[in-house]
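Mind having a look at this structure? Questions to follow.
Removed: one protein chain of the complex. Kept in place: all other protein chains.
Note that the chains are named A and B in the order they appear, and that numbering of residues resets to 1 at the start of each chain.
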Amino acid sequence: MPFEHIKFYQTGTFTVGNRLLDVSDRAVQSDARRSNALNCGHRACQGCGEALGARYAVDAAVRAAGGNLVAVNATGCLEVFSTPYPETSWQVAWMHSLFGNAAAVAAGVAAAMKAQGRNEVRVIAQGGDGGTADIGLGCLSGMFERNDDVLYICYDNEAYMNTGVQRSGTTPAAARTATTPSVGSKPGNVFGQGKSVPLIAMAHMIPYVATASVANLHDLEYKVEKAIAIHGARYIHVHVPCPLGWGSEPHDTIKVARLAVESGLFPLFEAEFGEVTERSIIRRKQPAEEYLKLQKRFAHLFRPKRDEERLAAIQSIADRNIQRFGLQNGASS
Amino acid sequence: MWKQIEGSRAIAETVAMCRPQVICAYPITPQTHIVEALGELVKSGQLAGCEFLNVESEFGALSVAIGASAAGARSYTATASQGLLFMAEAVYNASGLGLPIVMTIGNRAIGAPINIWNDHSDSMSMRDSGWIQLFAETNQEAVDLHIQAFRLAEELSCPVMVCVDGFILTHAYDRIDVPLQHQVDGWLPRFEPTQVLDPDAPVSIGAMVGPEAFTEVRYLAHNKQLRALERIPEISGEFYETFGRESGGLLRPYRLDGAETVVVALGSVNGTIQEAVDELRQDGIAIGSISICSYRPFPLDAVRRALSDARRVVVVEKSLAVGLGGMLATDIQMALSGRRHKVYTVIAGLGGRAITKASLLKLFHQAKSDALEGVTFLDLNWGVINRQLARETATRRSGPAAESILKDLATLPTKIV
Partner (left out) sequence: MSKPFAITLDVGSSLANHTGSWRTERPVYVDRIPPCNNACPAGENIQAWLYHAESGDYHAAWKTLVENNPLPAIMGRACYHPCESACNRMQLDHEVNIHAVERFLGDEAIRRGWRFEAGPASGKHVLVVGSGPSGLSAAYHLARLGHKVTIYEAGPAAGGMMRFGIPKYRLPREVLNAEIARIANMGVTIRLNSRVDDLAQMLESKQFDAAFLAVGAHVSKRAYIPAGDASKILDALGVLRSVDGGKPPELGRRVLVYGGGNTALDVARTAKRLGATETLIVYRRTREKMPAHDFEVQEAIDEGIQFRWLSTIKEAGDSSFKIEKMRLDEKGFPQPTGEFETIEGDSLVLALGQDVDLSFLERVPGLAIVDGVVKVNSQMMTGHAGVFAGGDMVPAERTVTVAVGHGKKAARNIDAWLRGTAYHPGAKHELAAFEKLNPWYYSDAPETMQATLETVRRQTTFDEVVSGLDETNALFEARRCLSCGNCFECDNCYGVCPDNAVVKLGPGKRFRFNYDYCKGCGMCVAECPCGAIQMVPETI
């Protein structure tokens, strides 16, 4: 978000709520009457970042839409752990069709609502990185180009987690996955690959594109709320750690996500019609290593001995992001 | 209202009268004229309250229809051939979820080799997907079937394919009685979904179902098609009452009384078959034909009854079960299991090759004398076949087969009579 609600003399306001803050300044998540769009009883792993991110985003969307929300979900972790017959954890109108068509199905829902004159209903599409960046890219691009009235939210845990942690189009350099194993002379994923779907979205010149992280709830809610109020194609890319696939501790999920942001590896920014308009300034910059160290999928960079070359390469990715998006001084170069 | 009108255009005007709310379009020959016409009708305002989306692939097209239908809108799209295959995942998804989408298939061959002309291989590839498949014999029937399709689909919550022979019907200018808006409005009720995405009454659609319940779900889909077998003739009857035309139904017999030999086929080729039957009947040959309209659900009982007095059946089909024989023929044989009919499979018209009356007459004569093989390829050029086989035997790298054959034929155009 571009500004801080925090008045100088208040403490603890990075928290979800704060009894001293005006209720309207507290996160949606702090409300005892929040919609809990993704309710208890789902089968996500302990500490799942996606489950958290989904509840954050959809609760914010439900509130912003006044309860008039329909969600379309791609196949993936989120869909599988939330709707195994006979149990569904969703408390909103929700649909799952296929792996690669969430954007198109959502476009159909939006068209149907428009045709039926139900202009107050807002439509979101949800998918993981696999369903968005790879198999779903065609439908996503079509939805963008048509400027369908859909907010697409991608939960990026950087691999096909549901099928056993295989590499996807957003898997970062050097990461170990089942299909980029940490063996051979160059263990883990190859450098120089990995799509930036937010940048692809920006190239379509759609009204709103943003990145967000489970580590920064206020920022995520702000962006979802802003997006819901806009009509046309919108895209939000949320970074969500997967303890199982990343090899991090379940209780570290938010810490890991925070380090991704604070190191510059996952920049938080907003863009409108293809131009970056806002970025979140890094609060306390961390070296990329601090982020990598917490995840076993990067363990081969440290043991049996440190891979200085690749660690430096990852640091330079972080540095480049900081410079490019102006994450430290506010002005991008 | 009677019009001299292109088949595709008539279909488009009729579909528009059914008041669809979401139409999605991706171009593929030979259905493009349908969606283009619909697009014009939407843009001009003639078809109001409808959203028309130009999608990025057929997979996207059916996906949009899935979303729209689930959200309570009457939805429509059209495709053919490669496009139908490209949306295959969505085809199964739509029927699995029970969404009453109506889709026109402009029947066209499937490549490789790429071929834009008519045969039934595309619809056949999806015959077990759980969609209802209705074949139109004429452009008039194509128009009428679309109206019946929406009602059938929405009553049963089952998607329906209306199969219309590409070019032969879609691009033909015919004299067609295009219904009037008030007639359609009076006959086709509003769409009342059995499940819908509604923020005021939320549900989760599309759960993952494991071994403990999957078979039951599939049985229910099977059961739906069995119920369709009853509704289809009823709807056809109800259609007749309002519009005054025989249209649709499970199958249509032609001169079956006393017929020893009965020819069975799907779609427009029945016109030519009926002409051949008339000629042979004039020569005193006891022959008749059946045009099957509802291919899925396959009317096993109706077929068995219609063929009960025949001695032999000639199935003329525009589809090939590679290595095996026929597809329609296999279903006919299932209907006749336990009976002593002789069934001859005739593969004809693949890739748009014309099925001439002359060829049919020759064929039926052979059939009558039981001088046919079990599986026959009508009008096959044995010279080309043998030369190609020889080429392939002689050299390992004999080059692409299709190209060699074309060269051999010196690119003779398809015969059209």
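Keep in mind that, in the parts below, a residue touches a chain if its C-beta (ideal position, glycine included) is under 8 Å from a C-beta of that chain, and two chains touch if they have at least 3 such contacts.
As the structure is a computational prediction, the values presented were derived from the model and not from experiment.
The residue from B:Thr32, B:Asn54, B:Gln195 or B:Thr242 that touches the chain not shown here is B:Gln195.
Note on the undisplayed chain: of the listed residues B:Ala213, B:Met334, B:Ala390 or B:Leu409, the one touching it is B:Ala213.
Check A:Leu38, A:Ile153, A:Ala260 or A:Leu327 against the missing chain and you find that the one touching it is A:Leu38.
Although one chain is hidden here, its contacts on chain A can still be listed: residues 6, 8-20, 26-27, 29-30, 32, 36, 38-44, 46-49, 51-52, 55, 82-83, 85-91, 217, 243, 249-255, 258.
By the touch criterion stated above, the residues of chain B touching the omitted chain are 96-98, 157, 193-196, 201-207, 209, 213-214, 216-217, 220.
Quick note on the criterion: only the chains that are shown with their structure count from here on.
Chain centres here are Cα averages; for chain A and chain B they lie 44 Å apart.
On the side of chain B, the complex with chain A involves touching residues 21-22, 24, 49-51, 53-57, 59-61, 63-73, 75, 89-90, 93, 97, 197-199, 201-210, 213.
The touching residues of chain A, counted against chain B in their complex, run 65, 67-70, 72-73, 79-80, 82-86, 88, 90-98, 100-101, 104-116, 121, 138-139, 141-142, 145-146, 148.
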